[in-house]
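Sharing a structure here in structure tokens format.
Apart from one protein chain that is not included, each protein chain of the complex appears where it belongs.
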Amino acid sequence: MSEQPFRLFAGGRVDRERPLDFVWAGRRLQGYAGDTLASALLANGIHLVGRSFKYHRPRGILSAGAEEPNALVQLERGARTQPNLRATQVELYAGLHAEPQNCWPSLELDVGAINGLVSRLLPAGFYYKTFMWPRDGWMVYERFIRRAAGLGRAPSEGPDPDVYDKMHVHCDVLVVGAGPAGLAAALAAGASGARVILADEQSEPGGSLLATRETLDGEPAARWVERALADLGAMDEVRVLPRTTVFGYHDHNYLTLAERVTDHLPPGSAPDRPRQRLWKVRAREVVLATGAHERPMVFAQNDRPGIMLAGAARTYVNRYGVRPADRALVVAADDGAYAAAVDLADVGVEVTVVDVRAQAPACAEQARARSIEVLAGHGVVRTFGGSRVRAAEVAPLDGTGAGWAGGARTLRCDLVAMCGGWNPTVHLFSQSGGRLAWNAERACFVPAEARQRVRVAGAANGTFSLAAALTEGRAGGDAAARAAGFSGGADVALPAAEEGAEPAPTRALWSLPTRPPGGAPAKHFVDFQNDVTANDVALAAREGYRSVEHLKRYTTTGMGTDQGKTSNVNALGILAGLLGREVPEVGTTTFRPPYTPVTFGVLAGRDVGALADPVRTTPMHRWHVAQGARFEDVGQWKRPWYYPRPGESMHDAVSRECLAARNAVALLDASTLGKIEVRGPDAGELLDRIYTNGFKKLPVGRCRYGLMCREDGMVLDDGVSARLADDRFLVHTTTGNAARVLAWLEEWRQTEWPELRVWCDSVTEQWATASLSGPFARRLLGELTRDIDLDPEAFPFMAWRAGTVAGIPARVMRVSFTGEQSYEVSVGAGFGLALWTAIALAGERYGLTPFGTETMHVLRAEKGFIIAGQDTDGTVTPHDLGLGAMVARHKDFIGKRSLARADTLRADRKQLVGLRTDDPREVLPEGGQIVARAGGRPPVPMLGHVTSSYWSANLGHSIALALVKGGHARLGESLVVQLPQRSVPVTVVAPTFLDPDGERMRG
Amino acid sequence: MLLIECPWCGPRDEQEFGYGGEAHIVRPADPHALDDAAWGEYLFMRTNRKGAHRERWVHSEGCRRWFNVVRDTVSHEILAVYRVGEAPPAAGRRGE
Amino acid sequence: MARYSIFSLLRNAARYHRDWPAAWRSPDPRAAYDVVVVGGGGHGLATAYYLAKEHGITNVAVLEKGWLGGGNTGRNTTIIRSNYLWDESAHLYEHSLRLYEGLSQELNYNIMLSQRGVMNLAHNLHDLRELSRRVNANRLNGIDSEILTPEQIKAMVPILDVSPGARYPVLGASLQRRGGVARHDAVAWGFARGADARGVDIIQNCEVTGIRVSDGRVEGVETSRGYIRAGKVAVVVAGHASVLAEMAGFRLPVESHPLQALVSEPVKPIHPNVVMSNAVHVYVSQSDKGELVIGAGIDAYTSYAQRGSLPVVEHQMGALLELFPVFSRLRMLRQWGGIVDVCPDASPIIGKTPVRNLYFNCGWGTGGFKATPGSGWVFAHTVARDEPHALNAAFSLERFTTGALVDEHGAAAVAH
Partner (left out) sequence: MAEQHGRQSALAGLGLDAQARISTRGAGEAGVRLGERPWRAQLALRGDPESEAFLTGVESVLGVAPPTAPLTVSSRRGVACLWLGPDEWLVTLPDRREPRAIARLEERLAGLHFAVNDVSHARTVLGLAGPRAREVLMKGCALDLHPRSFGPGRCAQSSLARCHVLLHQLDAEPAYDLYVHRSFAEYAWRWLCDAAAEHGLAIVAD
């Protein structure tokens, strides 16, 4: 175990009483509670942590936060492993295990670094220009290229052992970011009594105040943060969410937050709690106080480990108690660098400042007071070092900044801290549709016009002084609360901040010159993760990829896991320079969610495994399971498919069930069919307008089969409706269309025919239905009912009766989808199982056999009854089905006009017919395509396809239904079903194979 | 996630609603009086406006009522909500 | 046109890549053109390219309101296949796939066509039936297509959960081995470079704001950069088709909807081909850079806002993780949307309009990237000859009057 040689003895927010062991790249190391993985590595003197994507260059830790492009690690192992985590955001916990990525065999010795040697052959977009020969060559090259693809690894095993949660919340004010501006905003909004949420992505609120040595009210700023949090904690309607990244700003002030609930704990140590939680917040008003990201500077070899952002260096010193180096070179284009220089010097780092601005700013005094050398008007020519920066060459810049004005000097250093200026974190503002404007003084984009109900405060708004951030935060919080109808936050007390010197303007020197001028261009990195250099940007511009969007896609700038937080503005600046335009004219690429990546797991939430999607079952389901039924998924329903007996194949079982239904009696669970009560004086009229056939004249007590079309004339659904009373119908729909048909009726009723006096109510779930089929159906039912007269005269086919069955109040409909004598018995769903078991018991004597959907399909196909959605596909009219007789002549209905269009009148439309195979044992595969004759070279003209096909045990031969071009006129014709391996000769027949006159079901 | 104001239930998330396409497409009183072209126009042709769009929604997870909305199809701003049978408010004509 | 090759790359490397010429010119618009193509997406650029190459019409301008390929061409999930159900579609998409197969050479621009195979999963008996119907039809149309068993599927994509107890059990799949993906931007850029080399003017940041029609005949277009006369105007603006039609005084049977997509952070290769599932509305492949490219569904309402939406993605994520449990700990890097123009029958419209010499190519909805070269090819023919090619004759506006729709809904509820 190492002893953290770069840890300061005191200071910072780490808990030196709580050392934590962890493993990095196979080495056991130690850090403290309060560390991030990055700070712990730095405390151990480790700077080399990764390899870049393309050239595999050694890379270190650039930042201390969300913007990190380099320090990406593979966290943990097995099913819990996670790729591409930013070490700067991973909180240290005991036993943490992390590995570097994208290197082999090891981080120090990476074979992929060969790419760096031939890097001249790999400029931006090189792959568009080569790998084209031979014609199919790419498939071979690709194999090798893919091997190099990607950074970390996905888990090799699933499912994810952790659970994820979601929360919907509504609030008056959502404050994003808990730095000084956000805290002030939350205090003001909270004081007004508004419902406030304050979210910050970091482990503790405080933002930049945790990383500086500034004071508030004369005390360390963190003290004020504690007080502010205590005040917020005392407000009932304020919710503070640490470790929560606001990642998306969507329409209508809907924001999405990802909370890392237990990611900071050892894996699996909090089994009761979710790993992450997705907060879906509908906010009346939003205050964005998201701070700013520091910009790197673009100079030759600016990517070596040990080169980091000045603010990050400062954060490691102040927040984590780490001394990141012995000798530091601080490179400044903005005053922000001086605070870092001072803080580094104060913990014993030897510091030199290089400021690209001609004159050192006022704040340089503090540095000089610590005898820090300040070289104004200088820049970095290049750097030296391997796995860590060793030295840097600095030289005076000429007035334009495009060349060097004097000799170079080499400075030894093991840290280069750079500050090229600050980019307000405008991501969410921009996602919300807000427009950005360019602030030339500070060389950055700032929020301009909002389009949603949002305000911006603090550094995110380009307000970089602490005092101003606080007041702006308070004003924003107060205004937001007021806009939401609350007041009283304006006079929340704010602490007094130190007055700093007036800042000097930032110098927007987008790329420092190379040396020697015109010589071999050394790499000036712009996008560290994707290895995009200033030269790549120039190449893209030269080749015509001049829109920022083309630049992005041609060079991949900003397309990495950091989405260009450190690179985009520099790339724009360089491009603008090349095109001779101003940065704002060039514009930005589009900011998109998420602000930082979010796990798929948290987006799915609980909708996985058993809760992925509701499984709907009928009241009789337990019985089916106990009988060993196999189930078929129909929408969300599980329907019994067939009931194999031990040792039976599906074929055996279905044949047995089919025979039972025709020769004895069989029982089907028909509970899933949709049922709609249509009631009112105009109920018949509504049905008449919906169905192709008429319902108004249907007598009470009787049932009728109906067909409905879409307005384009294509069959939508079918089913039997019963007239319950003069003003009352019970409409049945297919299982899959239950919701759709109800919606369809409602849509027409409410929007087109509001004058109709009729209500539609779903009663699908109210009823459980057992359907008896077979010659003994009546006899069996007779044993179970005393008050329903089953005599065929009294209770004819297509009638319904109410009474009791097995002592249960029931509705019995004498309809038949099997073509047999058949009764559908419906009872209150709670009695479904009781009814079913009673029937099963009484049926034993009759050889009662339960049957599933497969047998139902066979039986109805024997009769030529269609299944909407199987024998139709949205392109089939009633006439195509041979059901023209059901199309009423003397009334209009939805879809009728379409049946008279040119195409629907064609004689060669695909029409429903039956098929008999020449070999009676051959069962055609459904979906088989029908052609005129076998063989032939593609394209072979197709005449139609097999929609339904079964072995009919009752008939002793196979049967099939098909849609065939001009089929109605082809009865008797020989055709061929062409399958991949063979062709099957068939004869076109009428689609009714059994009992065409319906004697069996009527009898 | 749009926030849509149901005229009966108040503002609810878009997921509670069903979208019903362009509003005010009246079914011809006598479809058979139309030629194929006019019928095709009724069936399929849509304004598909970029800007203020009059459209139908149904609160399917809530009160099951259909109603009309004027929504800007670029910004998604909802400019008006009105019941079936009511005339679109004048404001809804903005941008047309 | 400077030829691209490994040799030119070496040569240029020696000069630090300082001498590469622009891939296309950026001319100012001229006062008049024989043909003005409106829309600089893949289809528009391909149209211009084939007008020049196949029909010798080179006095052509492509007018693009933003940047080339910035519409759906630049934001699609890049799936290419031709295994469509109906003959009309199958022939058109197959023609396109054939053109794709030689496109890198033809354009001298590597579009990285990766024929890694496209799988469509079946999760229930109904899916399975529809799948075999389509596979059988494809084979008779000469399109490679086969059915896979769950075991075969597992062997190809081991991370897919094919266990029978899964919420969305995988009962089988269709596979088109010649299907795959291509680098979408390269398709636009390659066509742009090819068209430019044949004399086509490609004009970016030039929005068409009006179409001048006189006597039922098109005369030219108003643009943000002035009026441009045109002998013929060919409109290929995807989601904006209705807007352009309105300028010319007619309506179209299309609605514009945002289609959602997202990418994960890049990871080492884990997913070898393209998997699509219509039933649960996801499709996923892994790019050569390593990110998973995932398509979701459309927002149900019409919209011209090119933005990602949460509910669609959220809903589909659950289904995705049921199919690919190991994806749970991967992370979404970026999500976006594109405005697709959807026809009632999910098939495109390519042809003449009520205005003479004005042609429209639209309605590709969620699946027109795969059609890019084929669409440009038949559209160029239609514009040059003032009549459709046999391959696009069925895709006329007329069909909405006659009722002869080419309804691809049944075959692919989410088509790509």
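Per-chain numbering from 1; labels A, B and C assigned in written order.
Everything below uses one rule, namely that a contact is a pair of C-beta atoms (placed from the backbone, for glycine too) under 8 Å apart; a residue touches a chain by one contact, two chains touch by 3 or more.
Keep in mind it's a predicted model, so treat the numbers as computed, not measured.
J.: Quick check: which displayed chains does the absent chain contact?
T.: A, B
J.: Looking at A:24, A:422, A:525 or A:767, which makes contact with the chain not pictured?
T.: Of the listed residues, the one touching the omitted chain is A:767.
J.: Touching the left-out chain: which of A:113, A:169 or A:376?
T.: Among A:113, A:169 or A:376, only A:169 touches the chain that is not shown.
J.: Among A:677, A:892 or A:995, exactly one should touch the missing chain; which is it?
T.: Only one of A:677, A:892 or A:995 touches the chain omitted from view, namely A:677.
J.: Hey, which of A:401, A:594 or A:619 is the one touching the hidden chain?
T.: A:619
J.: Just checking the interface: what residues of chain B touch the absent partner chain?
T.: 8-10, 12-13, 15-16, 61-65
J.: Over the whole complex, note the residues of chain A touching the chain we left out.
T.: Within chain A, the residues touching the omitted chain are 163, 165-170, 195, 272-274, 280, 282, 606-607, 610-611, 613-619, 621-622, 637, 677, 679-681, 757, 759, 761-768, 808, 828-834.
Operating definition for what follows: only the chains that are shown with their structure count from here on.
J.: Where are there more C-beta contacts: A-C or B-C?
T.: By the number of C-beta pairs in contact, the winner is A-C.
J.: Roughly how far is chain A from chain C, going centre to centre by Cα mean, in whole Å?
T.: Taking the average C-alpha coordinate of chain A and of chain C, the gap between them is 22 Å.
J.: Indicate the residues of chain A shared as contacts by at least two other chains.
T.: Within chain A, residues 250-251, 254, 280, 712, 898, 901-902 contact more than one other chain.
J.: Please output the residue numbers of chain C that touch at least 2 other chains, ranges allowed.
T.: 305, 309-310, 344, 401-403
J.: Provide the residue numbers of chain C that touch chain B in the complex, in ascending order.
T.: Chain C reaches chain B through residues 240, 242-243, 246, 251-256, 300-305, 309-311, 344, 400-403.
J.: So in the complex, the part of chain C that touches chain A is made up of which residues?
T.: 4-6, 8-10, 13, 16-18, 20-26, 66-68, 70, 74, 87, 90-91, 101-102, 104-105, 108-110, 112-116, 123-126, 129-137, 139-143, 146, 159, 161, 167-169, 183, 185-186, 189-190, 204, 264-270, 286-291, 305, 307-310, 313-315, 317-322, 324-336, 344, 399, 401-405, 407, 409-410
J.: Per the contact definition, I'd like the list of chain B residues that touch chain C in the complex.
T.: 1-2, 14-15, 18-19, 21-22, 36-37, 40-41, 43-50, 53, 55, 71, 73-76
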